[in-house]
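Only one protein chain is missing; all other protein chains are in place.
Every chain is named by a letter (A, B and C) in the order it is written, and numbering of its residues begins at 1.
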Amino acid sequence: MEKFGFALSKARVIDFDANDRSIVSYILEREPSLNLCIECGCCSAACTTGNFTGFSLREIHILLKRGENEQVRQKIRKCMLCGKCILVCPRGVNTRNVVFLAKQAFAKNEGYEF
Amino acid sequence: MKAMNFDPFVIPFNIGLYFILIYAVVRSVIWFRELSRPDKLRLQRGFFGKAFGQSLKEIFLESLIHRKILRSNPRLGYMHMSLAFGWFLLILFGTIEADIFGERHLNPPYKAIFFKFFSPDHGKTFFEASYAFLMDLILAFILSGLLLAVTKRFSSMVVGMKKTTKLKPLDKVALTSLWLIFPSRLIAESLTSGAYGTGSFLTGNLGAALASFLPANELAYPFWWLYSLSLGTFFVLLPLTRYLHIPTELFLIFMRNSGIRTGDKPGSFSEVEVHSCSSCGMCIDVCQLGFSAGIHTIQATYLMKGIRNSDYIHDIAYNCLMCGRCDQICPVGIEISPIRMIVRRIEENERVYENSWNGYFRNRLNVPVPKQDNKPSYDFLPAPASKKADVLYFAGCMTHLTPSIKKAMVRILDASGLNWSFIDEDGGVCCGRPLMLAGNDKEARELINFNSQLIWKSGAHTLVTSCPICYKVFRESYYLDVEVLHHSQFIKKLIDEGLVNLNFLQKRVTYHTPCELGRRSGVYEEPKEVIRHVATLEPTGYDDENSLCCGGSLGNIMLSQEKRHGIAADVTAKLTANDPDSLITACPLCKKTLAQATSSTVMDISELVAGAIADAPALKKNPSRNKQKVVRVSEASL
Amino acid sequence: MKKNEEKSKVWRDYQKEIADDHFFYVRSCIRQSFFPGSEQFFLHLLRDVLGKDVYENPSHTTCTGIGYHADVVPFSTIQTVIARHYSLMKEAGYKNIAISCVTSFGIYTEILETWKHFPEELEKTREYLYKATGREFDVPENVVHTSDIIYKFRDAIAAKAKYPLVNQLTGEPLRVVEHIGCHYAKIFPKYGVGGAEFPHVLSGMIESWGGQVVDYPERRHCCGFGFRQYLVQANRGYSLSNTVKKFSSMQPFKPDLVLTNCPGCTMFMDKWQYTIKEMEGTTFGANGESIPVLTYEELAALVMGYNPWDIGLQIHMVQSEPLLRKMGIEFDPHDKFLTKDGRQMPIPENLLNS
Partner (left out) sequence: MNQHVIVIGGGTAGMEAAGRLATAGLSVTLIEKGKDLGGHLRNWYHLFPDRRSSDEVLEYLKGQVSHQNIRLLTGQRVTGLQRKGNEFIVSTGNGEAITGDAVLLATGFDLFKSERKEEYGYGIYDNVISSADLEAMFRKKEVKLVNGRKPERIGFLHCVGSRDEKAGNIYCSKLCCVTAVKQAIEIRKIFPAARVFCFYMDMRMGGALYEELYKEAQEKYSVGFIRGKVSEVAVNINNRLVAKVEDTLVGRPLKMELDMLVLMAGMEMAEDGIRLADEANLQRGENRFFKPADHHFGTNTGNVKGVFYAGACTAPLNVTETISHARSAVTEIVSYLNTGRK
């Protein structure tokens, strides 16, 4: 590689079909209200953790739906499960359970098939 | 005629009896062995200490008389009493009878149980007759209870219960055998009495009636067999059924009186508790998820059953408001919520106990404790820094969604003239309890440490919080040497010490006791006194221990928003039945949840007080510094 | 089949006027230095085979397009340079310009469009050119890219075809990926045969020469050159990634060759295949081979049966022997690197497919 002095840059595209959406299937099976999210961002605005870091539930939701699991895995542990998000969600998404289930799904390895 | 000493029909009974005795011993030994060292000591001390007498008393009152049930539901109580206490009497007096009237003393148990068979012509003399009368009386007592029990199965309304517990097949067999015991005894004794013209008002008359048109003597024998068989089956099946609670409960009472508590890990005590559940179903009636949200699968009794059978109970464990109403009502005094928390803490895929010997035993598996990653979850938090103050105000996450409470507290604290500081004014760190309720204690610890440092650094002597959730965890899981007060308690102090002047408002109000403040932390009186100080407090019929959960509880992770709303609607309907000026609560989460479900005004106690502050300057005084005992997490993991 | 005629329906909406004869020919910097065979053959084809009049003026220069797209040549400058070419054309009395480079083609059309909408620019340019060189110019009547011309005469070439685009081993038509230079039609669809989405200029040749056009997801994606992206070394990884994206998208279709009409594309799709192989060990053709990248002239020449070495296929990074075998073209490996007068040329190292 050195002899070229430059390297291939990784593709940024979300390859929907290549991505593994088993985590989100696992969650949706137990918490269908995740489907109701309209990405308004209210949860992120109210978030206690979001007060200290870039953690955003809205982002978590959409990343889960796209199967961008690695990102979710890194971010999700920041949540404090305080539950403010539930109180502000305009669509009644049980956000707390989504986080809880996501942690659980990661815990019992990602091999879960829906 | 000469009475014989033995007959083959007693064999089933004997087998059953000795089996159950041996089993009881073995199981007790196992349970004792699995106790932690300190608990072993506690138990020994308890057994040879004054706790012993206490235990006997409790066994008599609860296991036999069933006092708790009698209080809350007389008919149900009578049912349990007649069966338990009645049977106890029957055995007791049966043995005495056999001892006195048998031709020899110290008989094997079967002689007592089947006394009538072995000395059928007994009952001639007046003394004998009167004793027989006593025995008949006891039998009648039991049968009356049995009648109730049978009818309860078919219509639980009769004993005033809304739902009755669902049974597994083995339970059914055991139940039938239990039901058969006393009727078969009745028939057997009656027939024998009929044949010999003995027996008292029950067996005697029934016997005579039957003998008048039946070959009593020949018929009696099969019924003695039936009696013995049903006893035998019942004893043998007992360990597989909920009736195991009968012996287990005794063990439980001894352990509890010796000061053993559930703790936060599975162990003998929780095992004994689980097996002491008689599935009486009283927890089902008080559960709001049942009567307000139509969820009938997760109540305490089903949790216990699930654990006993080592079923998959993840959903049962998590789909619970953790309001503690079942802990309150349980006649056996099982610490239900701590047990639920234990199940939550255990990783879903790892089993701690496993049923063996077709369920006759449960062995503890020594599962390797999963290696926890030590990576901190909240390393993004800044270094905790707080300014010096005497009194700290920690609003809590939820309070930030109810600015009215924040405003009110600021008003009150300013009015008090104390040197106070608002530690989470621009958004703080969660207190950690929500994580605990989800079974993530390790993560919770991180937050606890952060907040603790914040509080230490301030050098304050008092910590006031508006959120009962925070209050509970501050008191129980934080290692603080400051006085932790919920704002209702704090306001009470201010009033007592004359630090605020309040006007009396012409208002009729009702008060909703938050679960975390009431049942969970035992704070009932202060809020009510504060309210009475500024308004007219009216009872709702759901006060103190009997208070309801608003439905918003963080204890439940799975509950859907509309079900929460349904619960809140029911609660507000009950609490505003007599149309008060406003419904007062002392928790931001309760306030938010209730307010969404009712048209009448819902207020936090602090708002009520702030509205009553008189402008006259309050006389300054230092708040007392008396510290409050700090409860450790181990003994109050819930 | 339906799909293709539907496609043709689309490109029919985009027809352009392609002059028939008398072209003023402007060369491409890249092509004349990297694949000189192509331009050589173009002139030979038009002049000697089709008997057309093609004039080129030795004193015509680069269009400075690369400098322009790399932000080092200002617009007014490049306008003036182009204007000078027009004046050379005027001197020679030509009205049709045939442009060998797609970048230049983009520049020429862009400038003409500018002049249409901003006549003042045209006037300024006239002034600049006059002040600088004393020259004057007219706007050409017909502006075409040389691929347009080959496209126009594609059937004439097909008539002379010795080796149609058919895999002699299987009898199947060859699967050809056509890659159109971005600046050919993406800037002004109306100036490209078939427009921007389904340009027909190359697919038309492929179809009439018996091949089969491969339609793959990244068909319209850039070859990766992207001027700045390549010219600044720090960005080259990005340039390369786009080439990878394009090739990995066509790979499943097992194309037999790539046909391009743009100098940059030919060069990069050819040479980046080597780089990628060096970096990642990845090749995109069937059984570990790389995919030959040809210009339309080179392909025309092969079809008409010219000697592959005479049109300079050996100068590519990806060697075309696998393709030649499929087409059934006889060739002599020995004179591959011999000069016309039989002297041995130095043989390049790590050529692909050999």
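Annotations for the structure displayed:
We take it that contacts are C-beta pairs under 8 Å (C-beta built on N, C-alpha and C of every residue); 3 or more make two chains touch, one makes a residue touch a chain.
Keep in mind the model is a prediction, meaning the values are calculated, not measured.
For the chain that does not appear, the touching partners among the shown chains are A, C. The residue from C:P217, C:G288 or C:G305 that touches the chain not shown here is C:P217. Residue positions on chain C in contact with the hidden chain: 2-3, 6-7, 9-10, 195-198, 215-220, 252-253, in rising order. Contact between chain A and the unshown chain involves residues 12-17, 28, 32, 35-36, 38-39, 58-59, 62-63, 65-66, 68, 91.
Keep in mind that, in the parts below, only the chains that are shown with their structure count from here on.
When the interfaces A-B and A-C are ranked by how many C-beta pairs touch across them, A-B comes first. Legend note: the chain whose CA centroid lies nearest the centroid of all displayed protein CA atoms is A. Note on chain placement: the centre of chain B and the centre of chain C lie 84 Å apart, centres being C-alpha means.
Averaged C-alpha coordinates put the centre of chain A at 38 Å from the centre of chain B. Note: centroid distance chain A to chain C, computed from Cα atoms, is 47 Å. Within the complex formed with chain A, the residues of chain C that make contact are 233-238, 240-241, 244-245, 275-276, 278-280. Remark: chain B residues 347-349, 375, 377-378, 380-382, 397-398, 400-401, 426-430, 432, 434-435, 438, 440, 443, 447, 552, 554, 557-562, 589, 592 touch chain A in the complex.
Those residues of chain A lying in contact with chain C across their complex are 1, 3-11.
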